[in-house]
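The complex is shown incomplete by one protein chain, all other protein chains being positioned as in the whole.
And then chain A:
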């Protein structure tokens, strides 16, 4: 026995999620019931009462009727609206609950729990509750159907079938999305709790099983479910699509796998934010965040849906041949593709609120989605630099020594992080008295090199009557309550704790006070940043490691209603606090672990507690790509792996992949060895330094990509299918990506001892090996040798990439440095690119203090002009007068007829710059033309003529 114990203790880390802590679909009453419903439904009992239709301010209102075995039909108010950018919204509520005409099952919850279906998810997720309507949409009613023509040139058609209730969406007559085609639409109507719940429910609907309708027990906890069964579910068919993406966060493939008995996964994809300790790759288990957005893509069409529901949600996915699919539709035009992907969305509670996006390109889908939930927060430049974290840097000396070591080894770093141990006994807003006695001095010291310090602030608040935050929560009652209405207590890092209720406006006000300028904790520093962790919320030893579903939030909503939104509400309360702290002059930085649709407005996320294995390096790519698709592109993973110690090779490869992560933070568990890059021997040290320097060199292009994510919802790391929407062989590729608009196609090495990797060059462009400038003609698949120093990066001809080549200690210290433009020409000797510049940290860009340049190379001339509608104001141009282009490098251009000097025209003045032709040695390498020191203004309009 002793021996056995010893053997077990010596297995280093055998990672596996504690599956028994989490419900499977089978064990989850509402998921189980809806899967049962789906396998038994014959004819959808829902129909639209045509007599109830009325049009009001551009929207259609009607009532859906649900046939019940006993008694009169249940009524469900429906609202259909067409929004300005071609988005279609479907909202369905339940009349009885809306009128609060129900009895709660538990008497004690009578005055403290709301009776309606939760209808405020949109308030949290959407940028505005006043969405502009498309007033040109045309509603064409008939006896059994209603046609709505909308979108660009009325190319979109929504067809509403009254009985059974179904909706189909077509683009130019090609049906792409159908709702309730399979009759899985189900809203569990309210019914009184039967006196004996073990007997069949007399008020059950059709095809309804009785599993887990009332008190539901799991893992020693009982959920009281005072409102009874109240799930909402719908099937969404993507006609002719075999590829679907999105619904993060799962450690799974980019192209979502099929689920269920015939699928690769047995359980549906689960969206229920949890602190998933030691999560597994290739799993549909829920992790820390949830964005119920899905995109379907095929050649010639890209569409999306957004299931706006903050409750526990499961999504089943299956694929079937279209012919074998349903025949309940009079499809005017049959889809060309044979596969249909059927998805079944199941949420525990809340109203139905669904948005349908018809693209038709990926770019359109992202814009349509992000105009609803918001663009990514425009980060300060420092935020896209390198972040060094560890659980834990132990003291002020430790922090400053780490910072100094980076300088000593000439590795840039912008941000140093403090995990929980900086606090006094994990009481947030305090500092450990002996290890951090002078935090303001430490912050000031870091500020000298413009470095930032991140402190972690979690939502669990230690129960201690001498702790001011707890005292305040107790006095004001602005914490989360249990089902009896008392303070909810649980365990977390701080020991026995309560949880803030970020849904409570008073709590949010207090949160802002805690962060206020001049406060005891953060003082007047402008370089203190924040990290909101454990905000699923994580409750150690809690039901499914989180708060009970029947816990009660502000205004009487149950935790089940808002569970997936909690993390975002908490994150946004810190965001609001920091906007207030700096009076809106500084862009906040707050990392969150838990997220929901809309979280992108408040800061980046990371994928939580991964491990130092090659599998986790590999899965980081599809995970980040998926986040980018779902509007949350500012994302990263713990570089090096949180648990366990990476080999130097793994760590080096991870740094190389992370060059392109939108958020690049190295982090490590307290039980691991220190692994800051300067601790390594050669060649690893130099290779990691090179990786960080490469990231810093690309920072102008990355910053420009952030601006597009901010304004247009474009992913920063893009899957190949987004950049090559017609190249069908890329639709399932998840180990390549493209950085923003740079055309840089990257296939990071994520395999141990990889001597070579295969790289797909998907279209007929010219591609240049980034290191050797060797030329490849696409489309092709090539084998690339990958010694440890090699990152396979290929520049696609036709792109101009703004860069910065001077090395500095931090990105912010480089903000005065000149830029380099690298032009990779296409087969016609042409290229284009974009470059965005502002003051890199404030909101002044909203007042025109920025420049957004279109860079064009054509006919031997490089031209800089404003992107249409983005003329910078003169005040800004004056402020960046010294910000110039010091170098232009043109790659792949025919060199025979070049002039010896380039002629520069700017502001009506002419000047010249020397043209230098560099030879790369290899005959297969492209030519490299250097324009030496043109000194044109980075923000200005000018042209440089090489001929």
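Quick note on the criterion: contacts are C-beta pairs under 8 Å (C-beta built on N, C-alpha and C of every residue); 3 or more make two chains touch, one makes a residue touch a chain; residues count from 1.
Simple rule for what comes next: contacts and distances are computed from a predicted model.
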{"item": "Choices \"ER membrane protein complex subunit 5\", \"Molybdopterin synthase sulfur carrier subunit\", \"Glucosidase 2 subunit beta\" or \"DNA 5'-3' helicase\" - which one is the UniProt name of the chain not shown", "value": "\"Glucosidase 2 subunit beta\""}
{"item": "Chain not shown: contacting residue from A:434, A:874 or A:897", "value": "A:434"}
{"item": "Option touching the unshown chain, where A:18, A:40, A:448 or A:496 are the choices", "value": "A:448"}
{"item": "Residue among A:813, A:867 or A:903 touching the omitted chain", "value": "A:813"}
{"item": "Of A:40, A:674, A:781 or A:858, the residue in touch with the unshown chain", "value": "A:674"}
{"item": "Missing-partner contacts on chain A, residue numbers", "value": "2-3, 9, 394-395, 397-398, 410, 434, 448-450, 670-674, 693, 806-809, 813-814, 816-817, 886-887, 932-933"}
